[in-house]
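Have a look at the structure that comes next, please.
Every protein chain of the complex appears in place save one, which is left out.
To keep things simple, chains are lettered A and B as they appear, and every chain counts its residues starting from 1.
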């Protein structure tokens, strides 16, 4: 079986994202409402007999309804569970079991869940494609597809585009998916976080190291609101991860800010009130550099984007919302191979496995994900999730949780056979995938010793590789 | 764009209501269940590819399901959000934004909301037709269409029909839509309110003044339970609002009470228990005047209509419930122009604008709607609603809230240019629509003075007109 899931924007390569856009363009042209050219106004029959099920463990109206509308516009039908309190989770069922069972009820599942990495766990247990409708503070890939498609429809080429992202850069899964995509397509990213809601270090690390962004020193640009600026390399590409960054480009911000992407204060993730949360209004946008900007917002907004802008020519957010339907139609169509008679081929490859070495050990035995909101820490999933980490870098060593993609840069590796652990904090030698099962990871030497491991003698040759 | 919304029963004129009935008759005849002739038992395909979305901010089973069933019986599909707690409102989104976004997901939106006037606000922001599924204590127009259709199917001509309405006449939106329609079609209305739940003064005023009803003195009829009786004019007509009432008719109640319309005690709108809430049972109906009556109830009932009546030949309420589907099919069909190939033309005109002068000023600047449950007082809508009032009458002056239709009969008008306000409590002169923007309304002189206005000198000529 060769299932294709979309748990992260990075589950789609750039060519596939372009395919989604091309098909969304086609659906929009073909099915648009005569009175509202950004809106799908009629339906096809290519999904006749297909079912989309939405399993939503967090409140949502727009994401769920836009997926259901997309499936119906394709000719299919939608079922779902909208309320955590009336779902099987209320009876204490794991997401893993729910997904396994719901695979019998639908041809594609959309999951929204409060835990980071939930969609990835779901994908491990599903018999049908999983689409991530938002998992904790991790990612929201279909929102990012809408965002990029909106920029494209506004005739904004992503390459070298200056994109400012504003507000809650820490808890907004939408931002995380978005900045990865911007970097991959060569846009420059400007950070304008609310205080205390800066981009998480692991997202920053990925931008710099995997997508070859270069952080520009504050002296090189003039914007008090801007916390950081990433300039992307000449030929960013998913496949060239970790290649040496291409630094010949110079920073060209004179042309102004092409896009301001505003996010809401996520009261459900922050207990304290968002004081001094940045507000985008007519006053903010009066600076010359915003003259040709496009203002985007994933919506809902709760005060950070002034309603008086709604009729400003720079306001793009309602068109952005409208594009949610054609984009999701295109994604569902390609995942389920619905439009093959018109020459639209299903994504060829299956779900891409990372090429990084994967360590896989039981929860409670060794190191655990440091993200307390990771799906592996959900008690209901205890028997279904494992401590799984990719080794992203060897020197300095860096692990990444398989589910929530949070990184760990301090840990100990031990050999199950020799019962020794490496004393060197910066482990120089790691096994290949084949031998990974002979090793176990610990948070620190104390944990390793508690589990009965002893330090490897310094004069011995390193066990691994 | 020429959208057609149904936020009030008065958004449809009498001819249009007759069209809805004629089409509902046709659907019922064509699609009825052989075993249950009041029930639709099969489906058409004229709405193939269309989507109805229900946005329900209050609990409901029957209204939502009957709309969804109606759309499906037409061949369309339904999506929706049934639970306020899992909706975007839970994230703090305004109804205005929700409706704008949901317009991209469906071809018609049905709104239920706890605030009076919510459907009208929604209609201002929607790109597709809005149908009011009940807004606060304001109106429930599709229930009224079912009610009138039921009477018609029972061979009861509305003209001169004696209709008693019983129970909560204050908080029941169903009653408010119903009595307006009864007056418009020439029925006589008898009020049998529960204590403290009398018909609100603004509804009474509209019956007397806009629909030319005449209140009959208590001495002229003999019914202890009856609080008031309205006899409607000879040719009541929506278009002849405010014309002098036609009083030549005499009261003919000897023929008895043709209809008793019972409403439930609305525990969600009243904090105290409904003591002495009138109960309609076999004992109540044994009076001679009820011998040929039809008992209607919008359901659900919670004790005020005795189950022992269910098999009484006068009980019509279950047929009334059954007609909810064909009526809503007909309304959706006409709003969306689904049945044109069979010669059923879409309502010709767009959403009717009132011909009364409209004052439009920001909330917080001047007079506000006196109805604390009006949608304009919902904090979430603060940036999307305005203080908007129609000038219904000049002498004595009377304003009506654009959203919730609650009237205000005491206010002050001031001229923004001269910075003077009229001292005369009964303002004699008002601007026309073109000049209305030069004026501002205040609750009283004190508020006007606080805003920097001074009284107009009595010897000057009146500023307006």
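Observations
Going forward, a contact is a pair of C-beta atoms (placed from the backbone, for glycine too) under 8 Å apart; a residue touches a chain by one contact, two chains touch by 3 or more.
On a predicted model such as this, the values are computed, not experimentally measured, just so you know.
Only one of A:48, A:337 or A:395 touches the absent chain when the whole complex is considered: A:48. When you scan B:3, B:69 or B:445 for touch with the missing chain, the hit is B:69. Remark: the omitted chain is touched by one listed residue; of A:11, A:33, A:68 or A:107 this is A:107. Listed for chain B, the residues touching the missing chain in the whole complex are 33, 35-36, 38-44, 56, 59-62, 64-66, 68-69, 72-73, 75, 77-78, 82-84, 264, 267-268, 299-303, 306-308, 318, 321-322, 324-325. Seen across the whole complex, the unshown chain contacts chain A at 1, 48-51, 53, 55, 77, 79-83, 85-88, 90-93, 96-98, 100-107, 127, 383-384.
In the analysis below, only the chains that are shown with their structure count from here on.
Chain geometry summary: the mean Cα position of chain A and that of chain B are 46 Å apart.
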